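Have a look at the structure that comes next, please.
All protein chains but one are shown in place.
The block that comes next holds chain A.
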């Protein structure tokens, strides 16, 4: 034992105060467990500080500016002036309010908060180094640990986030000016969301994607709606090209170099390059091996359906525990971890994990696609409702996209849905509930939906799947 070292004990030690960690800590404290939460940076994690929340703030703000400037059809003529500095400041205010709320909630629930960087000393002890040199450190002994250290943006060869003109997503959410030309490397959901933001703010945006389309895991007809709209916004796409590096452009800007699999090279002029090719787990520096916990070759901690790692009293939740890297998955896992530690029969048995992409228009998905359901052996019934047949969608000026609902043809149980269109991220919740409760197409269709709303499209899709939709032709 180091002289001057302070040692304390806790029943549950949570490392990382993101949406996995703080939720786990609060639930553990609610269950009467002595809980300590260690955070090295900012309460709320990437989600509140560098991800979900700030990006949604800018998506909304840039969308508003864009809408106001493009509503001549509705008889509105405006040319909004965007004060980016104020927009970013407003975003910060939102973030501060939420992170402050997280800290207060933790305290009010009796969670002990410790600021610093934790490393495992052994399987029942961490050492927490406090920020700054010579700030000292302490040992915390724990009976159970929950690792919730999250993930960080992946760097690719040729692009270092240390360079001012190379952005990761966090940089893009903290910009001091809208670049004239933005090259986005990676057409996944983060790349597409931010490409949309900057296109709406007036940047000339090019998306370079190694695959042949954007938004890889989604179905073709879903992708098509988003890509078409992005092209209308002036976003250019180059598919099948990987970014290899950059050079000075001569005009004060830069050139982004790309290469196809066949070796064809191209360059794209840019003032900023946003690299959004994925996220990697933050497990380095935790000294997990001292606790006997191993990571897989990508650095993820493998866990069972009760969030336990191979070392049973060490749990892992959220991005660090593997795909899908979603804040709501992290929170769900955090609750299961805390309740498992409290001896409750919690488990990750959700049938349907929803996901949303905040592009224009939005994508919301939950459960199985038609192909998933067929692969699983279901006799599948599918119903669709295009938003162009929705009165409410037309009155918002946004009628691209559709609701598709996937069900078991025999009994009608709802298995999944894909929604692309206005407010898809909100609409998907209804279908998630239907899946979890074992509702049938008939249950959804017979539930009265308010008119005129976008949610009617879900009901219509359920009717369509039964071949009896009123507002569309049944296929």
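We take it that a residue touches a chain if its C-beta (ideal position, glycine included) is under 8 Å from a C-beta of that chain, and two chains touch if they have at least 3 such contacts; residues count from 1.
In the analysis below, contacts and distances are computed from a predicted model.
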| item | value |
| --- | --- |
| Chain not displayed: protein name in its UniProt record ("Universal stress protein", "Hydantoin racemase", "Branched-chain alpha-keto acid dehydrogenase subunit E2" or "Thiolase domain-containing protein") | "Branched-chain alpha-keto acid dehydrogenase subunit E2" |
| Chain not shown: contacting residue from A:313, A:449 or A:471 | A:313 |
| Residue among A:346, A:382 or A:419 touching the omitted chain | A:346 |
| Contact partner of the left-out chain, one of A:115, A:143 or A:204 | A:143 |
| Residue, one of A:116, A:361 or A:412, that touches the chain absent here | A:412 |
| Listed residues A:56, A:124 or A:449, member touching the removed chain | A:124 |
| Chain A residues that touch the omitted chain in the full complex | 1, 7, 11, 33, 122-124, 141, 143-144, 291-292, 304, 311-313, 340-343, 345-347, 349-351, 373, 376-378, 408, 410-413, 436-438, 440 |
